[in-house]
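One protein chain is absent from this view; the other protein chains keep their places.
And then chain A:
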Amino acid sequence: MSVTTAPQAPLQKPQEPKRGIASRALEALLTQRIVLLAVLIVVVLLVMTVLDGADILSGSYNSDYLAASLINAVPLAMLGLAQLGVILSGRGGIDLSVGSMVSVTGIAFGMSYGLWGWNLVIAMIFAVVLGGILGGINGALVSFIGFPPLIATLATFYAYRSIALVWSGQKPVNSTEIQTFYSAAKAIELPLIGSYLPLIPLGIFTFLIPVVVVVWVLLNKTTFGRRVYALGTNNTAAVWAGINVRPNRFAVYVLSGLISGLVGIVTVAQFASARPDAGTSGNGMALPAITIAVLGGVAITGGIGRVSGVVLATVLIVWLNAGILLAFPGNDGVQVQLLALGLVLVFASLLNGLTRRRYGGI
């Protein structure tokens, strides 16, 4: 249109072209991460059930097995939520030290409850508060001194892991008290309708669901949560909007430490001993936690991410891993799980990038 001609019609937004249901379904699949995850969970369940029916799996992939495997979801989802808060806060937020914090707080809990004979509740509070302090060190380095989170938590990953190993003399802490604490990880029957359903691991109710609820309320129903999203979306804008950025960024790292403290207690129950390498053995706990967060649709640049995505991503990974263990028995299964986790992380992050460019959101 040349400049001289008067506009014939009032300026209108161009009419959206009529789109088929397939195109809209694709957009929903790509922009609504929970839709994609729900579809993928169904796919995993279907594929594994078919494999099971064809007698390819070494065990049966039934509801009891799936329920029992949920025990692995407890630490995974909790640490995924810890990463959610930290990554949401933006500025390259990430917490590599969660595994080390799990190790230290696990040893703290094991020592205080199992060896020094502290009351169970006090020992738990001790472990969680210690986790909060360790997270606070991360938070202080990042928010008050201005360390890049990657480097701050890399340094504390080293330091905390070292503390856990030296404190425990590189040996697991074990005693009768800790062994009986194993019952905290046992599977239970749900009240009322439980007899019709598979047994559910107790940790889901005592640790995971409370943490999910608390994190969801914090992020979605409090001003603190809005501030975290705001400073992840645009830190400068958040400053000019009058948000006191530093204490809020500090707080997400403390939250990560507190959750790691709870996971420390969970691992003591699961292993029936406090292991100094509980959170750092193999590839450590930070990697799966970050994978869960990214798969759950959390944008690594901050400001985008939801609790529901993290929870569904955990369920997907846990049930996928459970199936892999049946399809590849023994050591092979553990290795294939590594491969699957890596492929899922690469795939999910490429997908996040594609979705962001094409639709401007996740």
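By our rule, a residue touches a chain if its C-beta (ideal position, glycine included) is under 8 Å from a C-beta of that chain, and two chains touch if they have at least 3 such contacts; residues count from 1.
Everything that follows uses one rule, which is that contacts and distances are computed from a predicted model.
The chain not displayed here is annotated in its UniProt record as "ABC transporter permease", chosen from "Translesion error-prone DNA polymerase V autoproteolytic subunit", "succinate dehydrogenase", "ABC transporter permease" or "Nitrogen fixation protein NifU". Checked against the full complex, the one of A:Arg33, A:Arg161 or A:Arg306 touching the unshown chain is A:Arg161.
Residue in contact with the omitted chain (choice from A:Leu134, A:Val294 or A:Val318): A:Val294. Touching the chain that is not shown, out of A:Ile94, A:Ile178, A:Val211 or A:Ile265: A:Ile94 (per the contact rule at the top). Where chain A meets the chain that is not shown, the touching residues are 94, 141, 145-148, 150-152, 154-163, 165-166, 169-170, 283, 287, 290-291, 294, 300-301, 335-336, 338-339, 341-346, 349-350, 352-353, 357.
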